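Sending over a structure as structure tokens; questions will come in a sec.
Of the protein chains in this complex, all but one are displayed in their positions.
As written, the chain order gives the labels A and B, with residue 1 at the start of each chain.
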Amino acid sequence: MRVVVAPVSTFPDGERRIVEVGGRSIGVFRVGESFYGIRNRCPHQGGPLCLGHVLGDAVADAPGQARVSSDPLRIACPWHGWEYDLDSGQSFMGGAMAGVRSYGARIEPGGSLLDSLPARPTERVPGPYVAETFEVRVEDAYVVLEV
Amino acid sequence: MRRRVELVDCDVHAQATEAMLAQYLSAPARRLLERYGRRTPRVTEWYPRARNAGMRLDAWPGKPGHIWGSDPELMRAQLLDEFGIDYAVLEVLSGQDCYDHPDFAAEWNQAINQWQLEEWLSFDPRLRGTIAVAHEYPALAVAEIERHAGDERFVAVLLPASAAEQLGSPKYWPIYEAAAAHGRPVAFHTGGYVDHRGAGYPSYYLEYHVGNGIVMQSQLASLVAGGTFDAVPGLRVVLTECGVAWAAALQWSLDAAWELMRDDHPRLERRPSEYVREHVWFTTQPIEEPDDPKQLVWAIEQAGIGERLLFATDYPHWDFDSPKQALPRAMNASLRRAILCENALALYGLPPERAVT
Partner (left out) sequence: MDAIDCDVHCAPESYEALFPHLNEYWRQYITEAGIRVNGMAHAYPRTIGAPAPANYPELADRVLNRGHVRFVILNCLTGFETHRNAYFAAAVASGLNDWVREEFLARDERLRASIVVSTISPEDAVAEIERVGEDRRFVQVLLPVRSDLPWGHKNNHAVFAAARERGLQVALHAWGRAGRAPTPSGFTTTYLEDYLSNQPIAQAQVLSFVSEGVFDRFPDLRVLLIECGFAWLPPLLWRFDKDWKGVWREVPWLGRRPSEYVREHFRATTAPAHLPRDPVLLDQLIEMLDGPGMLAYASDYPHEHGDGLPALLERLSDEQRRSVMWSTAAELYGLRRDPAPSRGA
């Protein structure tokens, strides 16, 4: 089912709209030139997912050395903070170590083990919940939601 | 028309702004507050709540002068009506982490209780209150309990889980005696001034938050080992917002240690776990969520506290437990019903049916 949400010109970057379609509440988001549609209901305990903050990633190269990136985008439930990939709806838990440098077993004089890092890369852990996502596209200058 | 009670929420936070409470203060106290503020920093300053500023984002009223949890209308719609809650027990935490001068502390707690009466308990018949007291000044606390003991809508006396002394200290017994004399349980709510001296101050809210369960373990040990339940036989306590699953391991430790060193505790007439099972209740939120939900049921059965669990949402905090979803399916219907309402009805003496319009 095709739902016209709004003219693109009235839907600026960074905005979101909640629409009710056939008894379901769905959040439509614009980030840059991309649009996302995700069910406004957190699979964890039913919170209004689409009222939460949209965040990029937080990655740490080492304890205390954290940085944020704008990608991938997640929506964090306004209740317990479970985060869902805006694109796929997959929930993820926790960060991922960038793990760039290799781990030295022996330290040169003057050096320190503190400067070394584990080489073990870690994948971000997918969580058990997947939020329902919907296709959103631009058609003839309108934002269209496919339910 | 009357309806059978099905759901009691035993930990809801009506949250007052300073301005809301200041209106009940005497002029000198109000001036003191304006010029010098309260001397203990808020716990949110030591350990900022790293997700959603510690609140359900959708619980912001958006009304001038209001904050999360301060608007009875929003709470009624978003909590009581939304989930079909029959009774909700309010715990106003504004005095918990307080190291105010006794005169001010007395007034501050009077203000909290007056605010509950005027803004909440008369607003909706489903709401119940807890008597906030200046816990570090037991004589003042007892006076405040006496002031409100005649009002049935105050169902418990509220203290923090962390105070200047261990909760089992005889210093606080007059408060417990007064509560018991008036048939009220004492609810110890997570928070208060937590002086992390055993292992030192943690760095993160994550540690602090998980630590809430750990703190209550030592406090329960103190209540039992300190002979509190022998000194105040009618005392009932509600350990609030600290989780439930740790209770069995603590009882095993208490019992094993007591067997070894009973001579250090001549006042303790019975095994520690017996005191726990007779005098102690627990609110459920934040309920633990093991990968295998049946293990939570095991932990509850191991602790013998199936009839001691009181459902709570902790609205409007971020780690709110939804009444519809928080209890695992692994719990059978009878345990679920006990947790959702029966245990609370029994503890607080609430009517099992209520009038609905």
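Here is the rule we use: a contact is a pair of C-beta atoms (placed from the backbone, for glycine too) under 8 Å apart; a residue touches a chain by one contact, two chains touch by 3 or more.
It should be emphasised that the depicted structure is a prediction, and the values quoted were computed from it without experimental measurement.
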| item | value |
| --- | --- |
| Options B:205, B:229 or B:348, residue touching the unrepresented chain | B:205 |
| Absent-chain contact - pick from B:157, B:245 or B:347 | B:245 |
| Selected residue (touches chain absent from view) among B:29, B:163 or B:239 | B:163 |
| Those residues of chain B which, in the complete complex, touch the missing chain | 50-51, 162-167, 169, 194-207, 209-211, 213-215, 217-219, 221-222, 225-226, 243, 245-246, 248-250, 252-261, 263-265, 286, 288-290, 295-296, 298-299, 302, 318-319 |
| Missing-chain contacts mapped onto chain A | 55, 58-60, 62-66, 80-82, 93-97, 103, 106-107, 112-114, 117-118, 120, 122-125, 127 |
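The criterion applied here is as follows: only the chains that are shown with their structure count from here on.
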| item | value |
| --- | --- |
| Inter-centroid spacing, chain B versus chain A (mean Cα positions, whole Å) | 35 |
| Chain A to chain B touching residues, read off their complex | 44-48, 51-53, 76, 78-81 |
| Complex interface listing, chain B residues touching chain A | 51-52, 56-58, 318-322, 324-326 |
